[in-house]
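Note sheet for the following structure.
Left out: one protein chain. Kept in place: all the others.
Here is subunit A:
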Amino acid sequence: MTVLLSLRGLHKAYRGDAAPFALDVPAFDLAEGEALALAGPSGSGKSTLLMMLALATPPDAAEEFTFAGQDITRHWRAGRRDALAELRARCIGVVPQTGGLLPFLTVEGNIALTQRIADRPDAARVRALADELGIRAQLGKRPAALSVGQRQRVSIARALAHRPSLVLADEPTASVHPELADAVLALLKRECAAAGAALLVATHDPDRAARAGYPVLVCETHAPGADGIARSVFARAPLAEAA
């Protein structure tokens, strides 16, 4: 298995909803095409970790942060925002919590958006994904005319349209009906597997993720210590100790 994403000694401090908060990732690897659920109570830093993995926010410190063969820490340190944007455009698909669709584009336009940004137009793939996800009839509509579940599926199609190597989903089931939640999780896993993309899903519900067939990484949370800072640790045994 090839390592797609590798983190060592990553640290990020931020002010949470109430108390100061620190996120530590001593070691974390993700292989190409691998699916994983990150579980933790709300406010445990799942979204923060996902944002760092989406190359959208920099870590405070990291011994190692490589993604798709590139040294991300170096990009951040050198302020190469366009290089990071390029990497986001080419290699990463994102499913935001509430879909995050552009209201002024049609469903088709929204799905094709990632293709356009990555400069990989492929209308056949847009239609194929729409078929797969059961939103073919909605392609010409605006997002406002869609149900919440349909919007979430459009968002999944958009995250996959440009053939990324990593899909990040932040609580994709938070805004949908519980019955729909299982279907969304299963759909994400199936589509990513079909596309050969690695998948990271942040969820507050590890049981549901496990039921959908995801390996689950639960975060360890530590109550505020003497310094008053709550800690949250995501640790995963390295994939290739030998290497």
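Definition applied: contacts are C-beta pairs under 8 Å (C-beta built on N, C-alpha and C of every residue); 3 or more make two chains touch, one makes a residue touch a chain; residues count from 1.
What we mean here is this: contacts and distances are computed from a predicted model.
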Name under which UniProt lists the unshown chain, selected from "RseA-like anti sigma(E) protein", "Lipoprotein ABC transporter permease", "Heme exporter protein C" or "Carbon monoxide dehydrogenase large chain": "Lipoprotein ABC transporter permease"
Listed residues A:L4, A:V94 or A:L200, member touching the removed chain: A:V94
Full-complex contact with the absent chain, from A:G40, A:P59 or A:G109: A:G109
Missing-chain contacts mapped onto subunit A: 47, 50-51, 54, 56-57, 81-82, 85-90, 92, 94, 96-98, 100, 102-105, 109, 113-114, 117-118, 142, 170
